[in-house]
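Below: one structure, written as structure tokens.
Left out: one protein chain. Kept in place: all the others.
Letters A, B and C mark the chains as written, and numbering starts fresh at 1 in each.
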């Protein structure tokens, strides 16, 4: 593998995650060349310089286009606000750069569609990789679950439920801010539901049809300036789903769920057993096997360890725990694998686009109070 | 309170539960007269005699109508198969007896409607009490939750989710039996969903509209006699619900959920906190209060104790645990309270009928692949 | 089996438990004759009459000796304060009655020794059964664990830990009462440690030697009358133990442990697996089997069900839960089994005496700040 030159656009929390991943991937995995952290772009040059120093990048700039023009840079990490993703990703791909873009792709489906088209073209013309940063699929727990399902470990899948809940919008007295504007999207649906869908699409392929009910727990919120403003989108959404395969699932999301902090609770039922896990306890999952002896059968709480790759690259002993940021390092590794031309565990722009299409179908199902087929969006 | 004479029809598991309740209610509560266990009716006289001896009833009969005619009997416990409920309950009510009937009311909605009408009449003419045995509402945990919600302990309720899952139909190789016949009902919907609905109706009143998706995890099952037979109803059902109040809820039921044994998992989200509980751990619930200090806030796991009435009637020390059968003794106490003319915590035939109406609305929503308003059933 | 006549002395909480057990045992188990509840004795005749009515006993008396003299009574349930156990049990045994006596046997070891001697004699002369009410060993969970250990399910046992914790003495401001007097015993040691020992002696036989450290969390407590009084015994005790077999165990008890309500947490480690359980969640236990595949191994949380006898006698479906009071009904059934001359799962006066000997050895080890061999007490 050749040493890659990295350009990072954006240095907020996700920018930091990308930076840590680029710094750590070689030390953690031990079999990839340590990337060169070439340049970091931020809106202001001062901030860019500060972050470049902290994050270990050689250069700083306030012109993101200079990164795309830089021949020393092979891959662009895009961690800016969603509204900028499309322009930056398309420019990078057109310049023959690989792209690692944070989710979701774009506020509007047409933008996501244009990104997908650019990725298709760049893959053919320049073998470019274009991946979306759906890092929850990188959890060793999730990989183990995927492997278990694919090997028939719990038989034929009969039903699935996924819930994603947090409470950062649970306070009725919290001042109105952009997250409650319709311009920011449907609410919990695009804010959260893309994550459950990233898991579901990875495990079970695309959805066929959906019903949806969205709720505003608070019709209005106080304005910081005084007075109140009507809330324009929905903090809660509940969906009934059918996959192309006929498999049924429920997806429930709630960003006003007091007490939930980073919950992504998954229940997968099969003909030979069941699997449960919750991202709030990201280092464990639960497994029930139907063929255990009746008096001794129960859900096993399995702590991750070296037997669940790539956990062992991080820690040689089981039960010690990875952190959320480690998932980004695993994702970074997958990007490197993909660039090397090998099969990688990623959500590319094709699947990323399908995920966003599902979101829009759900919103339509809510508005029109009916089941919506995803074929309506093809 | 006068001493009641009790007649029991049926002596299967639920009959045993009623008998235990009648035996224990005075010892447990200490402030009601010990009922007289007058007579037990079963299909065969031999069985009736055996059970009467075991259960402590004075007389045994194979003619249930003799119980209804017996002037020494004030209340009839009905624990026969569902198809017999309507005839027995209506006869008892018309004879001026109180009725304690196991759930659900009846396979057909018209029968349930007739039961409700008989109860209305008997209440007026003979002050008869008519209650359905939805004992999960008697759990001290549930009572505490109800009280907490009513006192505003978690603010305005913003969203609710209930799941009920067991695994007695999870084995694909289990032989076809009557539970998979359409004659037995819709499947998980009437088998299970009535229980979540008993909880929801008690807390939040009636539903206004529903969407529903039902699934057959196994299209056919082996016949004990060889060959296979198509499954006629659905072991899995998922519902989106709106209450008259506008409150949204999801209700998911699955009797093919490997590893689930007696799960009724409830999530109640409010503007000031959240409540969780699961009937599989029926002696605890979880509470999150939004106004706890940020660094010290989390779901409290609250073990039941004397501070959660009527737990203290059973055990003076907290954390020692009631059992499922104890719920029936609490329910029995509520029946006695109601008969004494005081407000009781019960599901009467009015609400029982509404619960069953909701089930039929859900089935219709599934079949017609649309949202169904409950007003369509009025 | 012949119908037994029952006499009950004492009608506090444990008296109620015995009464419920005698009322329910035939209905629950279905294969023993329903006992006759002949007479109940209490200190006052009024209370005796009230309780006899509530509990279903035919007669009431304020003279416990009349029960022992009554030829219609075959078995005496003793549920009076501990100081009365010895006199009553010895009188009953000498009269040829079976005895079911609540734990612990007696405040002083010599009294317990006399009880044991009386039981030995009565067993020979009149085939009397004499059992101590250590009902935690009746939990179906515990029976399953015992069976699992005996069948080698987790290999050779390598280490054991038991903790018993409650919080009824945790409040420093709680007024001084008799539980803090040395006359009432050592404190947590005899109040609590007998329970872990009942479990350990049932599983692993007698202890050989112990070290012990006892603690007074609060040196004095307020008097209800004003002022403060020095606490005379210890609310916390921690023990290192060796069994005759060489097996090592720790036993820790604390009745000042805020938040613990009915905790008896057991950890059993073996060469092929481990078992955990906690009486606060009395309907489940956890099992780890070393030969599960590495990537899929974890503690199974096993919910009790009909596969764990005698759960199925109470409820036909798994996961629905027994309660604390149900344990007494199981114990009652074992008494009946023992009386019928069959092997029963009970702690008799022989083992009961050994348990109390261990308590006194622990207290000595604390006082003398050294390891104490139980042979010092033979």
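Just so it is clear, a residue touches a chain if its C-beta (ideal position, glycine included) is under 8 Å from a C-beta of that chain, and two chains touch if they have at least 3 such contacts.
Small disclaimer: the values here were computed from a predicted structure and weren't measured.
*Asks:* Can you tell me which of C:76, C:90, C:257 or C:347 touches the chain that was removed from the display?
*Replies:* Reading the full complex, the residue touching the unseen chain is C:257.
*Asks:* Please identify which residue in A:6, A:322 or A:363 touches the non-displayed chain.
*Replies:* A:322
*Asks:* Which one touches the absent chain: C:29, C:57, C:136 or C:288?
*Replies:* C:288
*Asks:* For the chain that's not shown, point to the residue among A:60, A:78 or A:282 touching it.
*Replies:* A:282
*Asks:* Footprint of the hidden chain on chain A, which residues?
*Replies:* Against the missing chain, chain A presents residues 13, 16, 19-20, 23-24, 26-28, 30, 33-34, 53-56, 166, 168, 260-263, 279-284, 303, 305, 314-326.
*Asks:* Over the whole complex, note the residues of chain C touching the chain we left out.
*Replies:* 154-156, 158-159, 161, 163, 170-172, 211-213, 215, 217-218, 236, 238, 240, 242, 248, 250, 252, 254, 256-260, 267, 269-274, 288, 290, 297-299, 369-371
*Asks:* Residues of chain B in contact with the chain that isn't shown?
*Replies:* 144, 148, 153, 284, 286-287, 289, 292, 294-303, 305, 307-308
Rule of thumb we're sticking to: only the chains that are shown with their structure count from here on.
*Asks:* Pick the chain whose C-alpha centre of mass, unweighted, sits closest to the average of all protein C-alpha coordinates shown.
*Replies:* Chain closest to the assembly's C-alpha mean: B.
*Asks:* What whole-number Å value describes the gap between the mean CA coordinates of chain A and chain B?
*Replies:* 42
*Asks:* Averaging over Cα atoms per chain, report the distance between chain A and chain C in Å.
*Replies:* The answer is 54 Å.
*Asks:* Which whole number of Å gives the spacing of the CA centres of chain B and chain C?
*Replies:* Their C-alpha centroids are separated by 35 Å.
*Asks:* Using the touch definition from the top, which residues of chain B touch two or more other chains?
*Replies:* If we look for residues of chain B contacting two or more partner chains, we find 260.
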